[in-house]
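Omission of a single protein chain aside, the complex is shown with its protein chains in their original locations.
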Amino acid sequence: MSVLDKVKLWGLKKSPWVYHVNTGACNNCDIEVLELLTPRFDVERLGVLLACSPRHADALLVTGICTRQARPRLQEIYRQTAKPCLVVCLGACACTAGIFHDAWHFAGPVDEVIREVDPDAKIIYIPGCPPKPEAMIAGIAKALQDL
Amino acid sequence: MTHKTLIPIGPYHPLQEEAEFFQLYCEGETVVDMDARISYNHRGIEGVSMNRTWDQVPYVVERVCGICSASHPLAYVQAVEEIAEVEVPERALYVRTIINELERIHSHLLWFGLAGHFIGYNTVFMWAWRYREPCLDALEVVTGSRINYANHTVGGSRKDLTPEMVKFVGERLDEIEGPLDMFITTALEDPILSLRLKDVGVLTEQDARALGACGPTARASNVPIDVRRDDPYAAYDRVDWDVMTCQNGDVFDKVVVRLLETKEAIRILRQALRDLPEGPVQASVKEVPPGEGVGHVEAPRGETFHFVKSNGGAGPERHKIRAPSFNNVPTFRASCIGQPIADVTITLASIDPCYSCTERMAVVADRDTGEELMNFADLVKLSRQKTEEIRKQL
Partner (left out) sequence: MQTILIVVAAVLGSIVLGLLFSWVDRLVTARIQWRKGPPVYQPLADIVKLLGKETVVSESASLWPFLLAPVLGFAGVCAAAAILWAVAINPDASFVGDLIVVIYFLTFPSLVLILGASASGNPYGAVGAGREMKLVIGYELPFVLAMVPAIVAAGRALSRPGFELAGSFKLSAILQAQQNGAVAGSLAGFLALLCAMAVMQAKLGVVPFDQPEAETELTGGVILEYSGPALAMIKLMRAMLLFVLPLFIITVFWGGVSLRGWGLLATPLKVVVLLVVVVLMRNTNPRLRIEQAMKFFWFIVTPVAVIASVLSAYA
């Protein structure tokens, strides 16, 4: 690995900006994501910021089952995101559809929907309903370690 | 001719955590018309719950909306209890009250923080959420989870409160009571906050009544409706509390109403913790006979309503949910038009909309084959055709 690559990787590890996509979640996962920014968890100390546009993002936090309406939009958002980027399936819904597996508006698990656009997308899973904020931090930290 | 721009808010917009889509028709910075599209979040929960058993459904409806995850199950279990004619133990009623009021505090503080965030006042966001933490701790100790409580079951309450828990909750309340007073003073006295929020997005009393607004949205417009008082459930008729209202219906009043309600919730909680009667928390329910039942609960955002129909089987035959945001979203048109874009966002946020509750689909389908006959575009075409025809006739 050249020095340049190392520097790039350092930047990526130290400053992951996340964009939050709700594809049909119940809100709890979303609240817990916002919770991460607030004083008790304060992920800014790890360099994590909530980006306001997918263009600025390094990771997409996807919450919720992928509904039929959200499916094409999730794919579009993934295309719009500046690469390299991670996809984080947050919560039981995004990982496996959880309690909603037989809902009629469910249009395929998030990872499959993303893989349709980009077969080599880096996808990480943080299960839980909702995952505790501690679990989210641990999950993202682990994912960054293996970059 | 003025130039109109179409500004989309959403579907993915950091304003709300959820996907929703508003189209604002603007002239310059002023909104002249708007249109709401929903259903990005529609999951078909009513359908899911009709495939579950009586005891499983509370866990499904809890996930209708994360922030109201105590109100929806409560409304549902009340509906089922009505069908099965269960006598819920006194202690369970108090436990339900405690959990629902804790939820109200956490929800209102959450909203206040977000409102601060929307107007670019991040300090308020952080402070409000910091003071919300003790409340979540209390919920975690009482129910075992920070947000999805899974505590209301048909016939009572899943978990009982031990004396230690009662003490813990009381201590957490002491912790947030002081800051809350400070917040109310700040909100009422901060000159810039009132400059930014007063007379913004006014919903008149008339509009509020005509559009059927509910919850804090209505109460800020001087419409004193509150299910807790009008049709008491749980232990609300056994404690002493008041319905909070404000006069003007602007965003500022919606802030004030919510903050006052939070204080009121603390008052209710203190009484409930003090008077908690002894006894069991769970009545046994053997079966649910055929019949229909209705349950409604004052969620933090307004009245949530559940209708359940039973055919004597293992689960509901029909389950209908109407969440408060469904009533409140139509008020947008009354309160947003004529506002500058900068105010629309906070006005939209001011009803504390919850789209995952509200989402639904309209499908015109063939009754036999289930095939979709028309979609939205077709319907629009249809309606335009009709206009054309009428025009020709004239």
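By written order: A and B. Residues from 1 in each chain.
The rule we apply is simple: a residue touches a chain if its C-beta (ideal position, glycine included) is under 8 Å from a C-beta of that chain, and two chains touch if they have at least 3 such contacts.
Since the structure is predicted, the reported quantities are computational estimates derived from the model, not experimental observations.
*Asks:* Which chains here would be touched by the one that got left out?
*Replies:* A, B
*Asks:* Per the definition of touch given earlier, which of B:Gly144, B:Gly178 or B:Pro340 contacts the omitted chain?
*Replies:* With B:Gly144, B:Gly178 or B:Pro340 as choices, the missing chain is touched by B:Pro340.
*Asks:* Hey, which of B:Leu193, B:Leu211, B:Ile321 or B:Ala334 is the one touching the hidden chain?
*Replies:* Touching the chain that is not displayed is residue B:Leu193.
*Asks:* Touching the hidden chain in the complete assembly: which of A:Ala82, A:Val117 or A:Ala138 does that?
*Replies:* A:Ala82
*Asks:* By the contact definition given up top, give the residues of chain B that touch the hidden chain.
*Replies:* The missing chain touches chain B at positions 5-8, 13-15, 29, 116-127, 130, 192-193, 195-196, 340-343, 345.
*Asks:* When the complex is taken as a whole, what residues of chain A touch the one chain not shown?
*Replies:* Its contact residues with the unshown chain are 7-8, 10-12, 14-15, 17, 38-39, 42, 44-45, 47, 52-53, 55-56, 58, 80-84.
Basically, only the chains that are shown with their structure count from here on.
*Asks:* With centres defined as the mean C-alpha position, give me the chain A-chain B separation in Å.
*Replies:* Distance between chain centres, rounded to whole Å: 26 Å.
*Asks:* What part of chain B is in contact with chain A in the complex they form?
*Replies:* Chain B reaches chain A through residues 11-12, 14, 17-19, 39-45, 47-48, 51, 59-60, 63-67, 69, 110, 113-114, 125-126, 129-130, 133, 146-148, 354, 356, 361.
*Asks:* Spell out the part of chain A that touches chain B in their complex, as residue ranges.
*Replies:* My answer: residues 20-35, 37-40, 50, 52, 54, 64-65, 67, 69-70, 73, 77, 99-100, 102-106, 129-130, 132.
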